[in-house]
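Only one protein chain is missing from this complex, and each of the others stays in its spot.
Right after this comes chain A.
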């Protein structure tokens, strides 16, 4: 079959990938984002390759099917460390995260050149509910409102407005668990009035957050401070990358991610901080001062950088003799709002790089082995547990953009207590539901 010039052009273009992140997969989004020949997109509509990476619980397969069938033809799905749908004949599996980008690029090329068939549709091509519309416009009621076209009522269940008393129709929907602006696994029932969040109820908790193996090793034996501090800086830079991506600053996000991959004790983020400040991130993108603020009890419950951004100087590194020898003191901010938490990331990255530089000169290891300050929070007798229910208290009253950036600033998932690569026995729930203080 002759290959048209359009197919050849399409095969040469970057593969548009929509990523579904499952449990215990690590920084696969970051790996794909930096891979040449791959362009991560935020909706299935813009993708030609669906990558499902990490374990997806059985009960969540309907959500995944909905996403699978929203990709326009021709498309393929690639499965990494996850069981594929039985309905797919010859599913493309690639369990090695390192080899995943190359595999995706090749699969996309074959698809565009017509050497591979498009994946089949899994859902029937019919309306989700039967048509029940009546009246001139099919809405089924009088005037503009009323009726249940396609089995769903019109949005007219009013709640009191939180902003200025102008009550509008309340739009209620479930967002997630595979939305790129939300922590992987988080699903929430959201009610909006216009662009204002009225209610936010978590219906599925996010998958547990995976930290680098060095933090797990630090619970067993002394580890080089230079390595653990670089891992901490890398973790915060990756969180910053996700936040910047959601804020709509893709180039700066990519730069942040590249910096995370090239960190050394001599690295410096002054240039990045300068670009963020001069570029107007704090002024244009982030919510105004006081928005998304946590009170002291909430900040203390969340722990880690979020607590320090609210002026609570709790940090397990203060109890480590070798950190004290390096002159360590927790860096804090006072406001406790969304902008303060973003600033806190930058402060802590800078502090970690300084500590790494000093520790490299003195070749120091941690002194304490039974308690470690992870990027998510303190891990001693207790560990950071799931705090996603906190979102229901913080997000209502914020505009949609503010809510997403506030959500990006909060690390609410539980800490996964097992390093990647370690086999875990299957439990009754998924990882995010296992955390307990």
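In this text, a contact is a pair of C-beta atoms (placed from the backbone, for glycine too) under 8 Å apart; a residue touches a chain by one contact, two chains touch by 3 or more; residues count from 1.
Here is the rule we use: contacts and distances are computed from a predicted model.
Considering only "NADH-quinone oxidoreductase subunit", "Sugar transporter", "ATP synthase subunit a" or "Sarcosine oxidase subunit alpha family protein", the record for the omitted chain gives "NADH-quinone oxidoreductase subunit", by its UniProt protein name. Of the candidate positions A:64, A:119, A:340 or A:372, contact with the unshown chain belongs to A:64. Within the full complex, the residue among A:8, A:152 or A:324 touching the omitted chain is A:152. Touching the omitted chain from chain A are residues 43-45, 60, 63-64, 66-67, 69-70, 72-73, 121, 123-128, 139, 144, 149-150, 152-157, 164, 166, 168-182, 187, 194, 284.
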